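Shown here: the complex without one of its protein chains, the others still in place.
Note that the chains are named A and B in the order they appear, and that numbering of residues resets to 1 at the start of each chain.
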Amino acid sequence: MNVKTPSKLEKMLAAGHLAVTSECGPPRGSDPEVIAEKAELLKNHVDAINVTDNQTSMTRMCSLAACIRLKLLGLEPILQMVTRDRNRIAIQSDILGAASFDIHNILCLSGDHQSFGDCAKGQNVHDIDSMQLIQTVRHMRDEGKFLGGDDIKRPPRMFVGAAANPFADPYEIRVPRLAKKIAAGAEFIQTQCIYNLDKFEDWMKKACDRGLHEKVAILAGLTPMKSVGMARYMKNRVPGMDVPDDIVKRLADTPKDKQADEGIKICVESIERLKGVKGVAGFHIMAIEWEEKVPEIVERAGLFPRPSVN
Amino acid sequence: MRLSYPTSIKIIRVPCTGKVDTLHIMRAFEKGADGVYVVGCREGDCHFNSGNFRAKKRVEQAKEILDSIGIGGNRVRMCNLSSSDGPLFVKYAAEMHDCICAAGPNPIKLAARKKATTEAGSTLAASG
Partner (left out) sequence: MIVADKKPIEEIIDTVKDFRNILILGCNECVTVCEAGGKKEVGLLASALRMYFLQQGHEVNIGERTLERQCDHEYLEEIRDIIDQYDAVVSIACGVGVQFTAEKYHSKPVYPGVNTLFMGANEARGVWTERCQGCGQCILAVTGSICPVSRCAKRILNGPCGGSAAGKCEINKDVDCAWQLIIDRLKALGRLEEYESICPLKDWSSDRAGGPRKVVREDLKL
C-alpha cells in the first residue's frame, strides 16, 4: 500500500503496524493550555489524536483551532468535522485552513442534532452530509479542484476517515453502509466503542467477506468503563451502544473502588482479542476526561512503544 | 320522579350531546349565561357511538378559550349519566348551581353594569 499523503497515521497503517489513535475534546473556553495538557498525556502512546467538533452540539473551541495548536506542538491531529454547523463553502474553506497548517487527517461526520446541546434554537446546516463530505475532501485532494470546478492552489493532502457503528440500527445495512463510505472515498474508519465483541466480529466477518478490509483501514473503537454506573448508563441511555449484560455483571460484582481498574482490564482484554480478528487495522481509544489512562491501556495491550515511521 | 332542581337552570334539549358545538357554548356566554354544562350519556354508553366524547372535547376547547379571555373555564363542564338517573341529574344541577354562585355573574354582565353606572353618573354630572 503506497501512501497518498504525509499523514503519519497513513504511513503507520501502510507499514502494516496496528495503529493507535485517541481523542480529546477542546475546552468550553479559549484557554489553549487545556488541549496542550491533554495531548501531552497522549503524545508518546498514540499515532494520531482526534479533536472533537462541538460534540453533542455543545459549543466549544473549534476543532480546527485545537488541531492547529497540536500541530504546532509537533503532534499529529485528526480534524473531526461535522456537517451540522457549516455549508459547503465553509467546509472547503476550513479544509484549506487545516491544510495550510499541514493537518493531514480528517474524520467526516454528520454531528449530533443541535437539540442536544446549548443552542437548541439554532439552525442546522447539513448542506452536505457526511458521505458527501468524504467525497468532497477526496475531490479537493485528488482532483485538486473546488466543488465549483476551479483549481485549488496547493490542494489539501489529507487522509480521509469516517465513522462506523457496527451496533446501530438498522443492522441489515451496517456492512452496506461501510461499503458505501468506502465507495465515497473513506480510507480509514473509526468505529463506535465496542463492548459486544461477538457482534463486532460478526460485522467484521461480513465486511471481510466483501473484501472491504483491504480497501479501508478499520480501527476498532474502545472506551474503558469507569464504573458499573457508567456501564448501565451506556447500556440504557446511549443510542447505538451495545453493552452486553455480562460486562455490566462483571463490574457490578467488583468492589466499587476496584471498578475503574476492572474497566481498564476489560478494555485491554478486548484489545488482545481484537488483535486476532481479521481486518482490524488498529485501535481508537476514547477516554474522554480520562485521557491519563490511555498510556496504561496502550502499554498493557502490548502496543508500546509505538513503531517509528518516517 | 318529581325531584326538584334549582330554578337557575335552563334546559336545552339535544338528540345527542355530540350535536353541541363549541360555538353554541360560546354564544351562550356571549348572551350573558353565567355557566353552561353539557349532560350526556355515560362514557361508553353513547346512543350514537361517540357523540359524548366529541362533546367532552368541545367542552375542553370552550374551557380553554374562556380561560384565555378572562371569563373563566370553570363556568363550563361536562357531565355524564344514564338517562334514567334522576337523582344524579339533580345532584349535578345542584353542584353546577353552587359552582356558578361561587364564581359570580358572567364578567360581561358586570362590565355592562359598570359601564351603565358610569354613563349614568356622567349624565347626572352633566345635568346636575
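Quick note on the criterion: a residue touches a chain if its C-beta (ideal position, glycine included) is under 8 Å from a C-beta of that chain, and two chains touch if they have at least 3 such contacts.
Note that the structure is predicted; figures quoted are calculated from it, not measured.
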With respect to the chain omitted from the figure, which of A:N50, A:Q135 or A:Q259 is a touching residue?
A:Q135
Across the whole complex, list the residues on subunit B that are touched by the chain not included here.
21-23, 26-27, 29-30, 61, 65, 68-71, 107-108, 111-112, 114-115
Residue numbers in subunit A that touch the chain omitted from display:
84, 88, 110-113, 115-116, 124, 126-132, 135-136, 147, 163, 165, 168-170, 172-173, 176-177, 179-180, 183-184, 192, 239-240
